[in-house]
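This part shows chain A:
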Amino acid sequence: MNLLIMNIPLNITGTIHDWINSIMPQTAANITEWVLIAVAYLALFAVAGLYLVLLERKVAAWFQLRLGPNRVGPWGLFQTMADALKLVSKELTSNDRIDKFLYNLAPYFVIVTSLTAMAVFPYSEQFQGFDINIGVFFLFAISSIGVIGILVAGWSSNNKFALIGAMRSGLQTISYELSVGLSILTMVLLSGSLQLSEIVEVQRTGGWLIWQGHIPAIIAFMIFMIAGTAETNRAPFDLVEAESELGAGFHTEYSGMKFAYFFLAEFINMFIIASIAVVLFFGAWLSPFGITEGITWFPEVLWFLIKVLLIIFLMMWFRWTFPRLRVDQLLTLEWKYLLPLNLVNLLLMAIVIWLNWTI
Partner candidate 1 sequence: MTNQEVKNKIKTEEYFINMGPQHPAAHGVLRLLLTIDGEIIKNVEPDLGYIHRSIEKMCERDSYQQIVHLTDRMDYLSSNINNEAVCLTVEKALELEVSDRVKVIRTIISELTRLASHQLWWGVMGMDLGALTTYFYAFRDREMINDIFEETCGARLTMNYNIPGGLMFDIHPNFVQRTKDFITHFKTKLPEYDRLLTGNVIFEKRTKGVGILTKEDAISFGVSGPVARGSGFASDVRKHHPYSAYDRVDFKEILFTEGDTYSRYQVRMAEMWESMSIIEQLIDNIPEGAIQETTKAVIKLPKGEFYQRVETARGELGVYINSDGNKNPYRVKFRSPGFSNLSVLNHISKGVKIADLVATMASFDFVIPDIDR
Partner candidate 2 sequence: MLNQKIMKNEDLQNIINGFGTDLEFSTEASEFLNVVVPKEQLHSVCSQLKSNPDLKFNYAFCITGMDWGKELGVIYHLESTELKHQLVVKVMTDDRENPTLDSVHDIWQTADFHELEVYDFFGIKFNNHPKLRRLFLTPDWDGFPLRKDYVDEANMIVK
């Protein structure tokens, strides 16, 4: 215990691992470590979710020439805590004609997929929960499961508006997954590996992938941002929850904690998309030009967070500026413009690599 408080060790995960192993037998130590990691991720999920909501409100207020929440805590820092407490204490109302099992199951789909996806990111050289050799593929597969949660929620609510919202969301997500996947694939071509820590390693030695891949990588980034925003059902692709048209979309019938799940999951999805962008294009926890190279975990985590927050700011900027697209325009954008562009870009990246024109 003294060791942890006195000086911040350079190798935190190693220290904790040794310590736990020294006080318990092997299996118990493993289980304790798993529980510890799970708790850490749940804490990260909760804190990130809450503070992203506050960030969104502050950024929105800044764009709209007003102040945003500033009463509860300094700069409104405890605002979402208060909101979360309110949501937890709310009555869970619902119809009596819903499909009870599916209605209760739906929020868990989105929560579980978001949490699982968060576990694979390299927040620092040591802080990576799950470093598998098919990292990117795993991420992609997991985020596709989230759609089921939305469809199930809309169907089981026994509400016409919710059903329309869920159907729209379903077709939107399925279409844009293609673009997300192809832009990720373009960068995997460049890095040569699906494992996330390998991708970061490639960027440490050769420079950030967006710099290495120049033109095709920049195009891939732009397509990824557009498709990623559409994946998370945010404006300008938020006709799923278009208040002007349908009430509240697929989560009309949810209240209290279950609504909080959907709500938080949307922000965590935004975090995930931003993290994927940061890992694949901007070198995860690497510092620009290697200025804090070697000093372990603290600046690395900081760099990761800064980059993610910048991309999240960009996504928030989109939301508060643009009007929303109509559903057929959305699909036209994907199938007639983004998908062909993506395929051509993939080819372009392959040619660039083959001819050794990367930087």
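Picked so that all candidates are chains of the complex that A comes from, given by their letters.
By definition in this document, a residue touches a chain if its C-beta (ideal position, glycine included) is under 8 Å from a C-beta of that chain, and two chains touch if they have at least 3 such contacts; residues count from 1.
Keep in mind that what you see is a predicted model, and the values were worked out from it rather than measured.
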Query: Any idea which of 1 or 2 touches chain A in this complex?
result: 1
- prompt: In their complex, what parts of chain A are in touch with candidate 1?
  reply: 60, 63-66, 160-161, 235-236, 238-239, 242-245, 247, 319-329
